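With one protein chain withheld, the remaining protein chains of the complex are depicted in position.
Naming follows writing order (A, B and C), and every chain is counted from residue 1.
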């Protein structure tokens, strides 16, 4: 391990992170599995598996398809429900010195509100409002695809939200900046993007879709150029911080997202291939910064020369 | 070469093609370069480089960036203008027995109309209206991102269009089916999709965008899952034929797009890596059909079992 | 967890199947029958890891074997690797077969590449009488016959087309054997329809069985929830996860569709 010469810490809307690398929701469970590989305290934060009010079974298998430089998933928010999370998972996660970000979905505005009310009283550091899961018919895409839908949900939950509120945006729209502005106007403390791009895989032999749910969400390196462009656009459209994600694999990828305007990043799919992806990205960022003369992450954020 | 046992011909809105594989606009120039590699008469058709009324210089270099399983381009419709095309290129292309599809862009509705009028009197087999180039500030994305914009342009050009009219759609929207329905309602004979997805690449070393134009259009295998999903959606939303494209590389890929609902396909980026991509895809499709008991392409179209 | 191991040797089993010996004292020491490893195959298009069952463990040498059938891009790339090459493997993963010393007479039922995890099970199981029933499509597909013969008291092979051994499905063999004798437990691995039928047969005879399921995987660890399979739970059903709750499940609990 290199001697720490650079300051990796960032502060997002009052949420202090020791470094800008957060595990992306849905790819890291509740952290237990990866705790066998590295000390979770090394992470800037953990966005836990997407939660709903009641337990959800999720979509029928197969739920994953491999695509060129990426994957499609159609998990469909399988989770034990927010109460089980609070009871069974928070105590485990709190053993580690890392930010806990609760990722919350609802079927209705009321459910979003109740989720936020419950999580505001729970021991989490921030709430990420998932308004962008493409794998469920209710909630997410209904509200998350339009500025007015986002405005409606975010302004409602804002009142009862006592934690930093991050709104997670979908890339499956004509103008993601418009969504970001709506989230900002309605009181979000930060936005995170991108969730997955709606896609499909077909098995020509069987003539059937590969996924049980027919369509799924695309993530991984394949989507990185799209994610990077959206982060660049959104960070110029709003004043609140942007958490960038989509295909990030290396420390250099992290640097690119920060340069494009992100204040922190999340990593998901890359961890399926390499269980050390998150910590290697942190090391890689540190190395990039040292080699390129950056002493603090804040110097990188939005530092793209155009 | 295998003995032809299967019928590869398709008919799209009165345009008969000997097989469903068309070279995608902008990736095949006006055919001259690839005529050194294979007999252009082997192709179902050729969509020529995007044309405008006046010659266009295009965007500053670099105009290409490599991304995971794909590329970004920001050519920006460099072309010699529609008149030079008619004078210099059609006579060459007509030496081959393949459909000529003129890809046309304009800055204003009037320009689109004039392009269609000019091309209607030229010796081309169909006109593909490019309402989806993400690399120019005018025309394409202004009209192409909304149903009303598409309705406006297509209904205007329809009157003066004497050739099969294909409308090329952008994937950078919330609901591409809505665009397709607008094109159909306004009188399009077919739609083609997808054009490129707006993306970006950053060189972390130089801290600059890789492309001279900052953003560019993503194509190649990386986008295939998104393209396939959109073709599936659109072909269920409209009655006119769909020409599918986005990352197609092999004959199996072609089969997947046909199963999803496309009546023909276009191939672009794959040809940069393999100059024989188009003809190998035709062979591959034929082989797939023979192995899987299809005797005519029409049996494949929309044949997905869901 | 150390991910980098080394390919010891490669042995071709038939036209499209090979046995790969991997040098890994860690996995050899901790691996259990029925567990799997998740392998980065490389190749331009195989992005995700691929799961393979642990087929044999040589704890003295610090090696273990996987049997691989070439199917698509990943297994293709794997087949191009050579002896001595480094290989990126996560493992051992998942829940393996139960090794219960109360089980005195056991049978294993394997179909095709499903035979692989059963070999190490036979090697380690404490039972005093072990029957192995292996089914293959055709003569050319028969693999590891001698290896199995050494590890059991009775071996029967069937082929679907009758080109080798007993003609017909391995499930018919199972039915016959269960009619002849009482078994304490049956261990099943193979194509889903075969496992479904085999589990039904065991249920009819009231013999507990375990099945090893396959499902497409992401993380291989239980974190991403993609590898769902339907199981009975509290009078209802739920999705369990093949990588963490399995790949081995009690035949009773699985809902085959």
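The criterion applied here is as follows: a residue touches a chain if its C-beta (ideal position, glycine included) is under 8 Å from a C-beta of that chain, and two chains touch if they have at least 3 such contacts.
Quantities reported herein were computed from a predicted structural model and do not represent experimental measurements.
S.K.: Which candidate, B:6, B:22 or B:75, sits in contact with the chain we can't see?
M.R.: Of the listed residues, the one touching the omitted chain is B:75.
S.K.: Going by the contact rule already stated, which one of B:58, B:81, B:187 or B:302 would touch the omitted chain in the full complex?
M.R.: In the complete complex, the chain left out is touched by residue B:58.
S.K.: Hey, which subunit B residues sit against the chain that's not shown?
M.R.: 26-29, 32-34, 36-37, 49, 57-58, 60-71, 73, 75, 78, 220-221, 269, 271-276
Note that in this section only the chains that are shown with their structure count from here on.
S.K.: How many angstrom lie between the CA centroids of subunit A and subunit B, rounded to a whole number?
M.R.: Whole-Å distance between the two chain centres: 34.
S.K.: Please tell me the distance, in whole Å, between the geometric centres of subunit A and subunit C computed from their C-alpha atoms.
M.R.: Centres of subunit A and subunit C (C-alpha means) sit 36 Å apart.
S.K.: Between subunit B and subunit C, what is the separation of their C-alpha centroids in Å?
M.R.: Centres of subunit B and subunit C (C-alpha means) sit 47 Å apart.
S.K.: Which residues belonging to subunit A are in contact with no fewer than two other chains?
M.R.: Within subunit A, residues 65, 67-70, 220-221 contact more than one other chain.
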